[in-house]
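Below is one structure, written out as structure tokens; the observations come after it.
After this line comes chain A, so read on.
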Amino acid sequence: MLRTTRTLRNAAAALAVLLLSGTTAFAQDASGKLVIVTSFPKDMTTAFQQAYQKANPKVTVEILNRNTNAGVKYLQETASNNGVDLFWASAPDAFEVLKGAGLLQPYKPKVEGIPAKVGAYPVNDPEGMYAGFAASGYGIMWNSRYMKANDLPVPKEWADLTKPVYFDHVAISAPSRSGTTHLTIETILQGEGWEKGWRTNKEMAGNYRTITERSFGVPDGVNSGAFGVGIVIDFFALSSQASGFPVEFAYPTITTIVPANVGVVKNAPNKAAAEGFVDFLLSPKGQEVLLEPAIRRLPVNPVTYEKAPAGYPNPFKDSSLGSQVNFDVNVSQARYNVVDALFDQLITFQLDDLKAATQAIYKAEAALAKKPNDKAKALLAEARDLVAAMPVTAEQAADPQLAGAFTVERKSAKDTVPERQAQVEQKWAAFAKENYAAARKKADEALALAR
Partner candidate 1 sequence: MTSLALTRDRIARVRPGPALAALLIAAFLLLFLVVPVVQVIFVAFQDKTTGAFTLVNFADFFGNDLFMRSFANSFYVSAMSVVVASLLALPLAYLTTRFEFRGSVLIQSLGIIPLIMPPFIGAVAMQLLFGRNGSVNLLLRDHFGFSIPFMEGLNGVIFVQSIHYFPFILINLSASLKNIDRAMEESAQNLGCHGFRLFRRIVFPLAMPGYVAGASLVFIKVFDDLGTPLLLNVNDMLAPQAYLRISSIGISDPMGYVISVVLISCSLLALWVSALAMRGKDYATVQRGGGGLAKRRLKPLEMVAAYGIVLLILVLVLAPHVGLGLLSFATIWSFSPVPDAFTLKHYQTVFTESGQYITNTLLYASLAALLDVVIGTAIAYLVLRTKLPGRQWLDYIAMAALAVPGVVLGIGYLRSFYGVPMPFTGQPLSNFWLILVFALAIRRLPYALRACTAALQQVSSSLEEAAENLGATKLRTVSRIVVPLMSGGILAGFVTSFATAAVELSATIMLVHSQSDAPLAYGLYVYMQSAAGRGPGAALGIFAVIIVGLGTYLSHVVIERGRRERGQDQ
Partner candidate 2 sequence: MNHQFSPAALAAQIESVGVDIEGVNLSYGTNHVLKDVNLAIKPGEFFAFLGPSGCGKTTLLRLIAGFNTAQRGEVRIGGRDISTLPPHRRDVGMVFQSYALWPHMTVRRNVAFGLEERRVPRAEIERRVDAALDLVGLKHLADRRPSQLSGGQQQRVALARTVVIEPKILLLDEPLSNLDAKLRVQMRQELLSLQRKLGLTTIFVTHDQEEANTICDRIAVMDDGKVQQVGTPQDLYDHPANLFVAGFLGTANVLDGEVRSDGAAGSVFVGNGITPVALPPQEAGGAGAGTGGKLMFRPQNLAIRADGGPPAPGHARLTGVIRHREFLGASIRYAVDVGGQLVQVDAPHQAGDALLSPDAPIILDLAADKARFLRQ
């Protein structure tokens, strides 16, 4: 009898706690449950979770790990009955989508002293929907065992990766799948101009061994030695190194330092805790967590660098880091989906043809080096131009009509779409296929002449 009563009482108490925890979510001070959807790896989220909970013991942090795309999708699908407080991820474009869909609410962090720009990229969203809390730059990562076994020189610049020696040794993730890769491609386009930028991108792509679907697929492959060189975001390389993998990393001159962001979700159940977490991230204490070996991201709070180990990259001091290109967010935004689709249709899905053309060009070049021939040289230049040719100009790419093929949702019957996405893509793919085949033919002709 006694036991039954006690069990009952315990159950009642548990129920009360449950109910209370439900209601306190609406209280003003930071307590209760804080739900964060994030794409960051466990190493990083756990470190922040622990540091934050130490400072705010009343808050229970619940981390939901999803890749950026799935996270955005999740927020979109669940918006009608939102249960998430914060969205915490790298890619600014994901935040742009959420912002466009009205799924974020503005918050101005209380922390002072954060610069307006890191490298050439603005730290915060101008409308205050999301804030940058850490910076990362894209660069080149390589496996030193692989490089030694294959006798490869260490690459320093993007241009190095266009050299024949790296043929079939390089990997990248698709810009349509990784917001940060997109920014790297966009940076090259803005830095070198549309035509030349694409030429560089395609020449690099001729050496790609693979184009991964997940951002982490690239560092993962370099770590295990599946391929030698990867185009990755710095912290992937730095944390791999910290875990003991035989890998190294370098920033090329043309790179963008991009902020990783956090944004408060609209109708957040625990807004107070969410805002508290944002402030914590930007505070010196939160920023210091970024220096941990398994995380290795660049703080946006300049004072934190005083505590960084020697040789830690500092974009606020080192002017070569990410400031070569004056990144224009508006240009980037206008052609965002067009660039992704172009990359996919011209490179990702035509990689075999592109590589075949590239290899033919390399062969002809090698033959030509031994036995010069003017006609062959001209043919080869034509072949290279064919590879580099683009189906759309920079102006066309920025045309909202074209962009509309990708984004316009049927909101009202008046919204018109000139072409369907599938039609546009089919056109580009056919263009690429034809050009790569023609380039290969010309290169083969050149090779025949040089023999």
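A few remarks follow.
We take it that a contact is a pair of C-beta atoms (placed from the backbone, for glycine too) under 8 Å apart; a residue touches a chain by one contact, two chains touch by 3 or more; residues count from 1.
How were these picked? Simply put, all candidates are chains of the complex that A comes from, given by their letters.
Owing to the predicted nature of the structure, the values given are computational and were not obtained by experimental measurement.
Checked against 1 or 2, the single candidate touching chain A in this complex is 1. Residues 22, 35, 39, 41-44, 62-70, 72-74, 77-78, 80-81, 83, 93-94, 96-97, 100, 143, 145-146, 149, 174, 176-177, 179, 210-214, 216-217, 219-221, 223-227, 236, 239-240, 242-247, 294, 336-337, 340, 345, 348-349, 352, 406-410, 413, 415-417, 420-423, 425-426, 429-430, 433 of chain A are the ones touching candidate 1 in the complex.
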